[in-house]
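With one protein chain removed, the remaining protein chains of the complex are shown where they sit.
Order of writing sets the chain letters: A, B and C. Residues in each chain are counted from 1.
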Amino acid sequence: MRIGVVRFPGSCDETDALDACSLVADAELLWHGSTDLDAVDAVVVPGGFSYGDYLRPGAIARFSPVMEAVAKFAADGGPVLGICNGFQVLCEAGLLPGALLPNDSLRFVCRQVDLIVERPTTPWTAACDAGERLSIPSKHANGRWYADPDTVARLESNGQVVFRYAPGENPNGSVADIAGVCSEQGNVVGLMPHPEHAVDSLTGSADGLKLFSSVLKERTGAGIS
Amino acid sequence: MPASADSIPGRERAIELALTGAEYDSIVELLGREPNEVELAMYSLLWSEHCAYKHSKKVLRRLPTEGERLLLGVGENAGAVGVAGLAVAFKVESHNHPSAVEPFQGAATGVGGILRDVIALGARPVAMLDSLRFGYPSSARSRWLLDRAVAGIGHYGNSIGVPTVGGEIHFDPSYESNCLVNAMCVGIADPDRLMRCAATGVGNRVILMGALTGRDGIGGASVLASTELGEDDADKRPTVQIGDPFAEKKVLEACLELIDSDLLVALQDLGAAGLTSSASEMAAQGEVGLDVDVAKVPLREADMEPFEIMVSESQERMLAIVEPSKVDAVKAICDKWELLCTDIGVVTDTRHMRIFRGEELVGDIPVTTLVDDCPLYDLAPEKPAQGLYPAPPADLPDRGDTAETLLALLAGANIASRVPVFEQYDSIVQARTVRRPDDADAAVLALPAGEDGTRPAIAVSIDGNGRRVAADPNGGALEAVLECAANLACVGAQPLGLTNCLNFGNPEKPHTAWQLIEAVDGLAKGCEALGIPVVGGNVSLYNEGPDGPILPTPVVGMVGEMPDASVTSTSGFAREGLAIALVGPFEPSLVASELAARRGNAPEGVLPSVALESVLAAHAAVRDGVRSGAIESAHDISEGGLAVALAECVALGSVGCAVEVPELDDVSLFGEAPGRGFIVSGSRELVEAIPGAVVIGDTGGPNLTITDSDGERVSVAAADLREARDGGLRRFLP
Amino acid sequence: MKARVLIRPKQGILDPQGQTVERALPALGFTGISNVSVGRLVELEVADASQLESLCEQLLANTLIEDFEIQLDGD
Partner (left out) sequence: MKARVLIRPKQGILDPQGQTVERALPALGFTGISNVSVGRLVELEVADASQLESLCEQLLANTLIEDFEIQLDGD
């Protein structure tokens, strides 16, 4: 199986995401200017500061040619994971619900946080158990996920909340401690914390590896429990 | 003879531009005529303190610059040492005056500048560190400077994807109106691909890459960096530069791709003095001439004068020398990265910098007169009769309850937890960070695995203590080197090279000259003792405000190597039942200590002597102990002395401890002797076997308990230690 | 023609920037100031103003969280 990692001007975590993907499958970078996803089986929209986060994080990147292809890929049910800036891009592109606002502290915050897996039935959480706790670093200045109350209620009842910050761990003031959400079909997932920075205990934690092994398990039909 | 030589600004203008009359006269002599406007602007910058090191170059000759691991030394954009088949490039640079004027942009562009120095070597920046000095945070201005400078460092480093893995902050009234912002960058390169800055190959093209050129920081190098800040800072404000980390990220990726594709002859960043400095440095190093056409330089503002284009300090620009046949390939890569790339000139054999505006020759200067012929001044050092620095306000009593004193020190801005600062920095991007801030005494960065699968690592640290240098410039600077090396020893690393930034007052004042000369000698002694070279650095002089000079502040950055990234230590006590030992010839005193300052004592007196041999033996013992696994936690005893070091081991760890010391007095508990003593923990039999280790207690329990031989005892709950330490800085950065 | 776009946080969405300004006011001796909101100001030259509406909806503002107001020169 092959995972494509999108690279925008200003992406910073794309090579880390590439290395993380390489631990479970073949992986390659997808240039923002190309509309060809090179027939990959899954797509990661990585973290960083695409276009400097200017105007609004993700506001400019979501117009990149590659994002048209990603949107099509998503519409056909292809698994897409947005991490941090990638999450912001997917929200701006309307592929995921909600928007990401400046942290309530108005500061960039880099901190190891505990996430709780709310939905283990997405391609990116298939290897997790419901309620499982993952220790994953979070680092951003614009991670306060927001949606209006009706939308939040709808997402909760549809089970579109995939990750929640553990009690007391919310670093940015996100509504209902929501750290990650998914599309209605569940194949597009976005979260602010960085699983690709938690794939080796040498650098802190290996819990994030589960998201990448999930997509492998799901795609190679190893079956979802 | 340039056409526009008819416009001769003359001697008065030269003096306005901060040249001396005598300097102007020697320019006229060297040139055989009076310089025109363009030429004078160029001389005024390259002959400024910032670019020419007029008052420091002779002093710097004292520093050792050779070492068997040295790949690239002083004179290049940054130095480099060899580690595990890689070149590790590093350098520290100051951005003090710009940060005092506009702390966010000043600090941000400081980070951007040192990044470009490392990029210029063809190295990928893998880590940033920062060293900051402000007045007491009780002052609103100091809080503002701290808040904005930290935000600016984070903004730039985070946005460009380079982790900020370490740093230090110190507060002292002497920095109230002249804060210090020093940034250190570490990069990794293939040794065979290290770029030089020497322009070579007559006929090769001069390519300007990156941002548009605007009126940024015009006169910055001479005005902002080389004169004292006075009341009229406001007039200097229009020269504030805005950092664009997004543009620099594209510069970074494009430059590394150009080098990988073997398309560049030479590369140089545009820093202070912009095109003038970069172009003439490249020409001087290559012993060639350069013709540059300012009409070709892409501008952000129309109608810029040739001299403005030549001295503009617009950020995020690089200058490259490219063979004519490769120019198109270079342009293609720059286009891919949406980066401007313009052919602005050619390498000549004239050994002159010739500036054209289209056909018109507007400046013509022999390169050597710009770069090498600036007069170097001898300092007139004089040891001041008595202390130079006023006693700080006292906020602790001379006799205090020991537990209360300990908590007060932990809660003090100079010792309290730095979490509120380093949480604003991405310390993990690039996935190399094995030890983050507060994990251990130095940051540890893993390198790619060797044949046997183990991953070697580098450890990095930055240190300085102006208060101790004020008391004894020579001894204090030596201590800075030892403390930096001690931090490396704590994680099991062997020092390989040193970079430094010399932040001092006005060197034309005899006492500052004395501080500078003595401090450099102290640095040199430290390097010689450790057997490491100085690979580069920076000098920032004239750091004075209305209320006098800053504390003399040499800042030392060090890089060390470790055979195995997975075998290292933590600062905090990791678990119950470990033996705690004191390692090293630790004979503290209260002179220039944090407690002395809190009690309102000026930084004066005789620092404890340094028994270099046994200090280095202790460093080796700790390093070997960590590498062998005997040592699980290691922390050097610095500000606040033994009691504070123990409290930090508890606060950063997961258990308390009980130790016994000979005396429970202020000197043994809070006295300082930086770089000489370590607190280590590990299983008893292994720790007892460490050469020179004296077991003083065990880990465990909910408290930090210190007793002395005749049963006297102080005990504080770990929770209270944490609370004091965590709140100390947080309350100033809500 | 010159155009100006005013972009404001939607009513009811926490605006920490506005709050921070309000909190800083008393210390600086400013009184009687309330309902501070901080948004974005985009100014530009546009040949065909009819594009502006969609420019704002697609790029300049995120209508989930922001309202925008277009002012053409002369307003």
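Brief remarks on what is shown
Here is the rule we use: a residue touches a chain if its C-beta (ideal position, glycine included) is under 8 Å from a C-beta of that chain, and two chains touch if they have at least 3 such contacts.
Predicted model, so just to flag it, every value in this text is computed and none were measured.
The chain omitted from view is touched by exactly one of B:F171, B:F246 or B:F732, namely B:F246.
Subunit A residues in contact with the hidden partner, per the touch definition given at the top, are 51-52, 54-55, 60, 63. The omitted chain makes contact with subunit C at the following residues, 4, 6-8, 21, 24-25, 28, 30-48, 51, 55, 58-60. Within subunit B, the residues in touch with the undisplayed chain are 101-102, 105, 211, 214-216, 237, 240-242, 244, 246-247, 300-301, 314-315, 338.
We adopt the following convention: only the chains that are shown with their structure count from here on.
Mean C-alpha positions place subunit B and subunit C at a centre distance of 40 Å. Separation between the centroids of subunit A and subunit C, computed from CA atoms only, is 29 Å.
Annotation for subunit C: no residues touch two or more other chains. For subunit B, the set of residues touching two or more other chains is empty.
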